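Here's a structure for you.
Removed: one protein chain of the complex. Kept in place: all other protein chains.
Here the chain labels run A and B in written order, and each chain numbers its own residues starting at 1.
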Amino acid sequence: MATVEAMAAPLAHGHHEEMSFVRKYIFSTDHKIIGIQFLFASLAFLALGGVLAIMLRWQLGFPGEAMPGVGVVAPKFYNALVTMHGTFMVFFAVMPLLVGVYANYLIPLKIGAPDMAFPRLNMLSFWIFVQSGIVMTASLFVEGGAPGAGWTAYAPLSAVPQYTGVSLGQQLWIISIVLFGASSLLGSVNYITTVINMRAPGMTLFRMPLSIWALFITAIIALLAVPILAAAVILLFFDQTLGTTFFLPADGGQPLLWQHLFWFFGHPEVYILILPAMGIISDVIANGSRKPVFGYHSMVLAIIAIAFLGWITWGHHMFQSGMNPLLGTSFMISTMAIAIPSAIKVFNWLGTMWRGNLRFHTPMLFAIGFVSLFTIGGLSGIFMASNSVDIFIHDTYFIVAHIHYVLFGGSLMAIFAAIYFWFPKMFGRMMNEAWGKIHFALTFIFYNLTFFPMHILGMGGHMRRIYDPTQYEFLQPYQPLNKFITISAILLFVAQLPLIANFFWSLFRGKKAEANPWRDNGLEWTVASPPPHGNFAVTPIVYRGPYEFSSPEVEEDYLPQDVPLNGEREVVGAGVGEE
Amino acid sequence: MNEAITLPGGVKAEPGMRIYNQKLGMWVFLASEVMFFTGLIGAYIILRFGASAWALPGVPLDEGGTPLNINLTAFNTFVLICSSVTMVKGFASIEQGDQKNLKRFLLATVLLGAAFVGIQVMEYIELAREGFLPHCSEELATVVPSCHLFGSTFYTMTGFHGAHVSIGVLCMVWVTVKAFRGGYTKESHGGVEVIGLYWHFVDLVWIILFTIVYLI
Partner (left out) sequence: MDWLPGAASSYAAELDTIFWVILAVTGIVLVGVQVTLVYFLVKYRGREGRRASYVEGSTKAEVIWTVIPAVLIVGIAVASQRVWSQVKNPDRFPADALELNVEARQFAWSITYPGPDGELGTEDDFTRYNEMRVPVNRPVVFNMTSADVVHSFFVPAFRIKQDAVPGLNTRAWFEATEVGEYELACAELCGVAHGLMKGKVVVLPQDEFEGWLAGLGE
C-alpha cells in the first residue's frame, strides 16, 4: 500500500516580496491578511455585542436595579441595547466572521488559487466594512441616543424621529447599513468570480469541500439579498430626512411594505448566517471522524435547496402582521419544507460519525456542539413555522430562544470550531488544546443554561423586547427564571475569557504548527503554516474529493487532494498550465 | 484560458467559465444591480397599486394626468438607446482592431450619455418649478392623485438611474481617454467590453423605468 508521505510534493515556498508594514498588514491585497483583518475586527464587534447583551439581560433579571459600573438602564437605553445587540451580532459579528473571515481566507487556499479574482476590491471591501462599523458604533453615542427601533427597524417607528425620540442615531444606522451593503457586495462579486474561474486543475465543482460550496452559495444569496436591504433602507432614509412617505400611512404609503422588503432580504440573510457554518462543520466533522462526509452530493443539494427555499419564506415573519391569511398558509408550507434539507444535513452529520474513529480535538468538540444545539434550534423553528402556534408564540421569548439556538448554538459554535481549526494555518502556531476544551465545556453548559429556559418563558407568553417583565402579573412568576438566565448569561460571557487568553497567548507563544497538524486533505494544508504570499509555488493538481479519510488505498487515514497515487503523476505529464 | 484538461479517471478539470474575471465579475455585479432596482421598482408597484388613485399618462393634468413631459423623455430615451448603439459599434470596431472608429464611437457614447443626464436635469428643474417634488406643492397635490407618493417614487427611481448613468459616463470618459492613448488593441480590449455591459444594463433599466413610470 502506498503512503501519503512518500508521494506528497515538497512544501511550497512562494516567492517573497519585501513589502512595507503598511502594504503588508494594513492595506494588504492578500486574501489571507484581509481574512485575518476581518477576524480581528469582527471579534471586536462580537465582544461589543456581548457587552450590550449583558446590559440588557441585567435589566431583565434585575429590573430597575443599578448595574455595577453602568447604573440603572433607562427604557430608551434598553431599546437601544436591544436594537444594537441585534444589529452588531447579525451584521458585524456573525456575518463577517463567517463570510468576511472564512470566505476570504479559505476560498483561494482550498480551491488552489493564488488569491482572489479582484484583490484590490477585496481590500476595499474590508475598509468599507471598517467604516460601516465605525458609523454604527458612532450611532451609540450621538445626540438623541442610539437607534431604538429594533434591528428589524420596523417602519413607521424607525421612519419618524418623534416616535422613538431618536433621529441622528437612526440615520447613522441606515448609512452604516448602506456601507455594509457595499462591502458585502464587493466581497460577493469576488467570492463568486473566484470560485467559478480560479479553481485549480482537477478541482471540479463536486470535488470542492462543503465549506467552499456553502460559502459560494452564501455569496450568491448575499449578492442578491443585500441590495434589497439597501433599497429598503434608502427609502427609509428619505422618509426620515426628506419627508417622503414610502412607509407612512399618510399620503398612501404602506408600513407593511417595509416588512416585506426587510424580510425579503432578512430571511435569505438567516441562511447567509447559517449555511457557511454548516459547511465548516461538515469539514471539521469529516476530519474529526476520519471518515468521508456521509452523502456528499445530497449535502451539496441540501445547501442549494435551503438557499432556494430561503427566498420564498419571508412571510413567516409576518403571520400576525395583517397580511392576507391565505399568504400565511403558503408561507407556512414553504417554511416547513426547509425542515427537510435541514434534517438531511443533521442525519448526514450523524452518518459521518457512524463507524468513524472519532478524534475529540477542540474544533471537533465545537462541531459536535453545533450538531446538538442546531438540532434544538431547527426543531424549535417548526413551532414558529406552524402558522397557528405562531399566533401565540410570535414575538415571545420562544423566538428569542430559537434564533439564539440557531445563531449562537449554530453559527457561533461553528465559528469557534473554525477559529481553533484554522488558527494554526493562519498564524503558524497551535492554540492550547486543554484551554480550548475548557472553553468548549463552559460555553456549552452556560449556553444551554442561558437559552434553554427562554423556551419556557416563551411558552408562558413572555413578550420579547419588553423593558420590565414584572409590570405584568402573569409574568411575575417567571422572574426567578429571568434572574437565573441573566446570571447564566454573565457566566457565559465570562466563559469566553479562556478563548481570548488562549487566542492571544497562542498567537505569540503557541507551539509552532506544522503544515498539516490535523492530518486533513484540503489544499490549504499542503502549504506552509502560514502560507506564503501567492499561496502555491506551483498550481496544485487535484486528483480527488476533499474527504478521502481512511481510504483503503493508502496506509495513513487521510489522503490529500493533490497527492497523486502511484502512476497518476506520469499520466498528467507536462502541459498542465496555469489558469 | 486552457482547454479542458483531462485528468486520470477521465474527469475534466473544469477550468472555469472561459470568461475572463473582469467580465464575469461585471455580470455578477449586474445581478446584484438587478436586485437593487427590483427593490425600488417593486416598492413602486406595491405603492402604486395600493393607492386609491394614480396619475395617468396621456391624460391632461387637470383631469388627473401626470405633470411629466412625456415627449421630452421619449426623446431622451431615444438618446440613451442611440448611446447603446454607438457602444456596440465601438466594441465591434476594436474587435476588428479599428482604433480610429473605437475612439469615434466611444466619444459619441460619452456625449450621448452626458446629453441624457443633462436632459434629465433640465426635466427635474422644470418639474420642480411646477411644484412637482418628492413632496408636491399644495397646488399640484390637489390635481395630481397620490401626488406625494408619485413624486417620491418618481424621483427615487429616476434619480438612482440617473446616478448610474452619471457614474457610467465618468467610467466611459476614463475608457475613452485610454482609447485615445491607444490602450486598446484587437487582442486586448476587455475594458471596452466590461464598461459596455454596464452601459447596456443601465440602458435596459431605463427602458423598463420609462415604460412603467411614463407610459402605463
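In this text, contacts are C-beta pairs under 8 Å (C-beta built on N, C-alpha and C of every residue); 3 or more make two chains touch, one makes a residue touch a chain.
Remember, it's a predicted structure, so these values are computed and weren't measured experimentally.
Participant: Please work out which displayed chains the absent chain touches and list them by label.
Facilitator: A
Participant: Write down which of A:Met84, A:Val101 or A:Ala149 is the residue touching the left-out chain.
Facilitator: Going through A:Met84, A:Val101 or A:Ala149 one by one, A:Ala149 is the residue touching the chain not shown.
Participant: Quick one: say which of A:Ile333, A:Ala434 or A:Val494 touches the chain that got left out.
Facilitator: Touching the chain that is not displayed is residue A:Ile333.
Participant: One chain isn't shown here. Among A:Thr3, A:Thr241, A:Asn357 or A:Asn566, which residue touches it?
Facilitator: Answering carefully, the residue with contact to the hidden chain is A:Asn357.
Participant: Can you tell me which of A:Thr396, A:Asn432 or A:Thr486 touches the chain that was removed from the display?
Facilitator: Missing-chain contact among the listed residues: A:Thr396.
Participant: Would you indicate which residue among A:Tyr105, A:Tyr467 or A:Phe503 is in contact with the undisplayed chain?
Facilitator: Per the contact definition at the top, the residue touching the missing chain is A:Tyr467.
Participant: For the chain that got dropped from the picture, name the residues of chain A it touches.
Facilitator: 75-76, 79, 82, 148-150, 154, 156-157, 160, 163-165, 248-250, 253-256, 289-298, 320-322, 325-326, 328-329, 332-333, 336-337, 339-340, 343-344, 346-348, 350-351, 353-360, 368, 371-372, 375-376, 379-380, 382-383, 386-389, 391-392, 394-396, 456, 459-461, 463, 465-469, 471-474, 477-478, 547, 549-552, 557
Here is the rule we go by: only the chains that are shown with their structure count from here on.
Participant: Along chain A, where are the residues that touch chain B in the complex?
Facilitator: Of all residues in chain A, those touching chain B are 117-118, 185, 188-190, 192-193, 196-199, 201-205, 223-228, 230-232, 234-235, 238, 242-246, 251-254, 257, 260-261, 541-543, 564, 568, 571-572, 576-577, 579.
Participant: If you look only at chain B, which of its residues touch chain A in the complex?
Facilitator: 1-2, 5, 7-8, 11-17, 19, 21, 24-25, 28-29, 31-33, 35-40, 42-43, 46-47, 50-52, 134-135, 146, 148-149, 152-153, 156
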